[in-house]
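Of the protein chains in this complex, all but one are displayed in their positions.
Order as written gives the chain letters A, B and C; numbering starts at 1 within each chain.
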Amino acid sequence: MDPRIYNAPTKNTWCAGCGDFAILRALKLALAEQVIAPHEVLVVSGIGCGSKLPDYMNVNGFMTIHGRPLPVATGAALANPELKVVVVNGDGDSYGIGGNHFLHTCRRNPNITHIVENNQVYGLTKGQYSPTSDKGYVTTTSPDGSMEMALNPLAVALAAGSTFVARGFAGDPKQMAQLIVAGMQHNGYALIDVLQPCVTFNRVNTYDWYRSRIYKLDEMDETYDPSSSEAAWEKAHEWEERIPTGILYNREGIPTYEDQVIQLRDNSPLKGTLSLWDDPRPEQYESLKEQFV
Amino acid sequence: MDPRIYNAPTKNTWCAGCGDFAILRALKLALAEQVIAPHEVLVVSGIGCGSKLPDYMNVNGFMTIHGRPLPVATGAALANPELKVVVVNGDGDSYGIGGNHFLHTCRRNPNITHIVENNQVYGLTKGQYSPTSDKGYVTTTSPDGSMEMALNPLAVALAAGSTFVARGFAGDPKQMAQLIVAGMQHNGYALIDVLQPCVTFNRVNTYDWYRSRIYKLDEMDETYDPSSSEAAWEKAHEWEERIPTGILYNREGIPTYEDQVIQLRDNSPLKGTLSLWDDPRPEQYESLKEQFV
Amino acid sequence: MTEKTVNDLSIMIGGDAGQGVESSGAGFCLALARTGLQLFALQDYRSQICGGHNFYEIRISDRPLYSHREPIHVLIALTPESVALHLDSIAPGGAVILPEKFEIDEAPLKERGISVDSLPLMKIAEEHGNRLMLNTAALAATAALTGFPLEYMEQVIRENFGKKSAELADTNVAVARAAHELAMERFGEDFPFRIEPPKKATKRMLMNGNEAIALGALAGGCRFVSAYPMTPGTSIIEFLSALPHEYGVVAKHAEDEIAAVCMALGASFTGARAMTPTSGGGFSLMVEAVGLAGMTEVPLVLVDAQRGGPSTGLPTRTEQSDLLFTIHASQGEFPRIVTAPTTIEECFEAGWRAFNLADKYQCPVIIMTDTFLASSLRTLEMDAIDFGRVVIDRGATVKSTDVDGESNGYLRFRFSDDGISPRALPGRGTATITAASDEHDETGHITEDSDNRVRMMNKRMQKLETARAEMKSPILYGPKDADLTLVCWGSTFGACREAVDEINAEGGSSANVLRIIDLWPMREEEVREALESCKRRVLVEQNYTAQLGKLIRMTTGIEMDDTLTKFDGRPFSPPEIKQRLGLEAGSGNEVGPKDLQRADQEYVVRRLR
Partner (left out) sequence: MTEKTVNDLSIMIGGDAGQGVESSGAGFCLALARTGLQLFALQDYRSQICGGHNFYEIRISDRPLYSHREPIHVLIALTPESVALHLDSIAPGGAVILPEKFEIDEAPLKERGISVDSLPLMKIAEEHGNRLMLNTAALAATAALTGFPLEYMEQVIRENFGKKSAELADTNVAVARAAHELAMERFGEDFPFRIEPPKKATKRMLMNGNEAIALGALAGGCRFVSAYPMTPGTSIIEFLSALPHEYGVVAKHAEDEIAAVCMALGASFTGARAMTPTSGGGFSLMVEAVGLAGMTEVPLVLVDAQRGGPSTGLPTRTEQSDLLFTIHASQGEFPRIVTAPTTIEECFEAGWRAFNLADKYQCPVIIMTDTFLASSLRTLEMDAIDFGRVVIDRGATVKSTDVDGESNGYLRFRFSDDGISPRALPGRGTATITAASDEHDETGHITEDSDNRVRMMNKRMQKLETARAEMKSPILYGPKDADLTLVCWGSTFGACREAVDEINAEGGSSANVLRIIDLWPMREEEVREALESCKRRVLVEQNYTAQLGKLIRMTTGIEMDDTLTKFDGRPFSPPEIKQRLGLEAGSGNEVGPKDLQRADQEYVVRRLR
């Protein structure tokens, strides 16, 4: 499929050089490769620079509120399991204000691919530190350097039971596209944390900073076994000197949340609702009254 | 100190046999052992059966709202670092609705001891499943069994950077008291997750269920090294057959959040405020006007 | 005492939490209702699982009941505390049944002609079964006292316990029989308040407001419900979770209320009819997402089952104190609909109607109830829940691929005179749908353009005017011209209705009730007209600040003449309303003074502030 089918007529407002461009491109490539039509996919985002991504695409898009795309996407995925649901949001949105949903989505395992635009900073609000900012990072709200240990999203995802954990880099849209394809093919929740340079506010974690540290897991060690949670745990903790990219963890065979919902087996809430539209069938409820007699 | 000093005249409303009684007792023992006067400690809780604990004690107590005791306690600890701050709340309060604060408190490392009354169920609302309910657990909101992987609070705490992670059991108040003392002596955030049978709503995870599985880490393996995060990660994942209690992880030497706040070095917001009371000293601000000229 | 009162009495069973007061009370209700008697039953409990006084109050009659009411005629006191607490609520000639000898001061009771009988019920329970069956014994004794045939009770016992084991049912029946026998011996047929099953047993349901909302929602096509447990909202998701799988209702207990409302919103975005029930504290957490639904025009049904506030407040008690909050909740301005059913029948209607309103006006719809309405049981005629009456109207939801061919892309937020834009669903046709919480243009894409902003605000807000046309008019109950009009909303209607009926029956002055069901947008002109023609307007509200009064004044300028408020978490009862209006009845149903007017409670009839 031609990825241009996903182009929208809107004007992009990201800063020149922003890592988000590559993420947008990678998502289009990944969808095209899977031959998914624009109306078959729903991209849900929150609020932030990166969360504007759906505005720049021709797909079903829902730009929600700050920190809440995961539960909105979960509702959509449960109501219409035929939609391919992708969440795209920033590190603040995902791990800061949205942290609780992140935690519980990992263990819930809905069929959602979650791409985090992790620029280690709050872009849209002009440069405050984020949960993933490296300790000591100086911003307007951390003039003496941030004092919290940076959140390790991959480690938390593993601890919380995520069945697919990957890391991409905005300097490599091809690899990112592959990760997105793998995430979407994965049955269950897939986290793809993307190192995304913010050229305007993050003068520390730049393209060069990342480039000098990253390596591709699968290239470095062909025997790396992404089904091993121990290996993934270890890799998730590499950061200061060497930063692995690729699929750290991929465990198939675990049922998704949707798989377990008996009501979804040959139906979906959406279908139920749509059929009622023409055919309310009141008599089906009549017997329920007996439990009150 | 005589632990009866912490007794309150209020009437306790927990069900006979509830594990919360032992937690209350353990906390009193731990405070007495440390010779902490009632007015020196602040116990913050949320909402739930277990969160009523401060109502049953003679200490400074703040029963806040569901899921929020950690940030309330953090504010108190930052404003008056002299207070010994303890948080006591249920598993739903702590890991369900309060999950985001849990995640960020771990990496923030304030000087707070956090005791979770983990009965793997929502007690006060009459028995719905909680984040720590074992998968398949049947309740009114999970008639087909809960479909989410149970949250592993110890693993998440480790992943999120907690510097002290322990597990207690409500059948053993002595050990629990020791854990609380250790947690309070620890410089930084200390999580003590307590297996707390709910005799009314949790008919699966009973005293016997726990008793037949738990073992004490330090008794089992005298060489167990709680400063090793790998060891702790491994132990945190033991559950179905064998459940370790004791201190899984204890890493000293990491500065607390308070340690790093320069403004707190020879001052505290509280002291500042109290001194202003008598002596507002307006002239100290005068020079600030120059930055606007 | 020779004169007997038949089928006009209230029975209360009081004890400690954990003594099974509620479940046995509910069982007794079922036994009574099956005979064709009409009931109103109320439970009262504290926010604690064990310990603490609980009671269950059953009012019994031949005619339909709309409220609980004092006095009570039989008090089954499983604890001495029960006697002390309800002493003043017992009618002269009534009875107190004690399950063993308690140390209580019987003099004040005897003085008022109340009999106090301790029967060895605990002994009977232990002999024939076990201590837990005490409440069975007590209710069987009550049946004997009041002349209610034991057979109905036995049937319910067999049903309820038979599910678990036949043996359990047998022992319970044995306990009941023994207690009944003993009590028959003791009481004979002397007791003046009698229960007589009607000749013909009309089949009726026993239902509470939450169940009615859940049934209405189900019949209205609700297929997705997400919630975080919160009393008294929880039982809605619990009921829907327990439905047979065939109904296809997906129920999700979420990690918190923010997730709950967002999941419902996401499900609704795809086209499913979705709901999220909660109580005030949970609603507080949903506020931001309510604004998201307003801005992105996603239909969303919420239930706020109010309880005693502020904050955690009185978690198991009743109050109507969230009205102005729900109407104004969330930053900025957007249309929403707030409706408050006043009866269980109206709860059912609200359950399905809310989805039609949400779909037609593409906005949040909030159903407001309270602990009293949500959890009190009433006997309902079988056709009060009429699934055939349920209408499913999805408004401007576009069914198929109608919009696929639209040039320039599909305009999800197309400007229109009534403010409503045809809504296509994602994934159902080839059109793609974009929605944003930022201000957006007709396609849904973000824009800060000033002209577009003004037009979009006008479009969205116009929906409120369009909706106003189909909002319910205020309803007057009682004679058209009356000396006194009680103005109310929500559950207080039941007590107002009975109070007014009695006032009118007693002659002297006349009264009626004006109730407003659709509170936002309100039929302001009609409310104004209705109120302007009233002689004396008295607001009756279960809150402190008289919120409906404020709302009426804000929208119509009209001020009430008097205000009756109550905010101790206990529901209004008809005698209390009459007493506070200075219109006590001269009937035999008099009550002790302390029950209605405690000196220190300062239930002043206040001017509206």
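The rule we apply is simple: contacts are C-beta pairs under 8 Å (C-beta built on N, C-alpha and C of every residue); 3 or more make two chains touch, one makes a residue touch a chain.
This is a predicted model, so every value here is computed, not measured.
Asker: Among the chains in view, which touch the chain not shown?
Answerer: Across the whole assembly, the hidden chain touches A, B, C.
Asker: May I ask which residue of A:5, A:124 or A:231 touches the chain that does not appear here?
Answerer: Hidden-chain contact among the options goes to A:124.
Asker: With the missing chain put back, one of A:1, A:15, A:32 or A:262 would touch it. Which one?
Answerer: A:15
Asker: Among C:466, C:510 or C:545, exactly one should touch the missing chain; which is it?
Answerer: C:545
Asker: Contact with the hidden chain only, please: which subunit A residues?
Answerer: For subunit A, the residues touching the absent chain are 11-16, 18, 47, 49, 52, 63, 65-67, 96-97, 99, 122-126, 128-129, 131, 140-143, 200-201.
Asker: Which residues does subunit C use to touch the chain missing from this display?
Answerer: 46-47, 279-281, 283-285, 287-288, 291-292, 294-296, 306, 308-317, 319, 321-322, 324-325, 327-334, 436-439, 448, 450-451, 453-455, 457-458, 461, 524, 543-545, 550-551, 553-554, 557, 559, 567-570, 598, 600-603
Asker: For subunit B, which residues touch the unseen chain?
Answerer: Missing-chain contacts on subunit B: residues 8-10, 37-40, 42, 44, 47, 52, 54-55, 58-65, 68, 71-80, 82-83, 100-101, 103-104, 261-264, 267-274, 276-277, 280, 282-286, 288-289, 292-293.
By our rule, only the chains that are shown with their structure count from here on.
Asker: Contact counts by the stated rule: is the higher one at B-C or A-C?
Answerer: Of B-C and A-C, more C-beta pairs in contact link A-C.
Asker: Hey, how far is the Cα centre of subunit A from the one of subunit C, in Å?
Answerer: Going by mean C-alpha positions, subunit A sits 42 Å from subunit C.
Asker: By the touch rule stated above, which residues of subunit C touch at least two different other chains?
Answerer: If we look for residues of subunit C contacting two or more partner chains, we find 255-256.
Asker: If I count partner chains per residue in subunit B, which residues reach a count of at least 2?
Answerer: Expected reply: 97, 99, 131.
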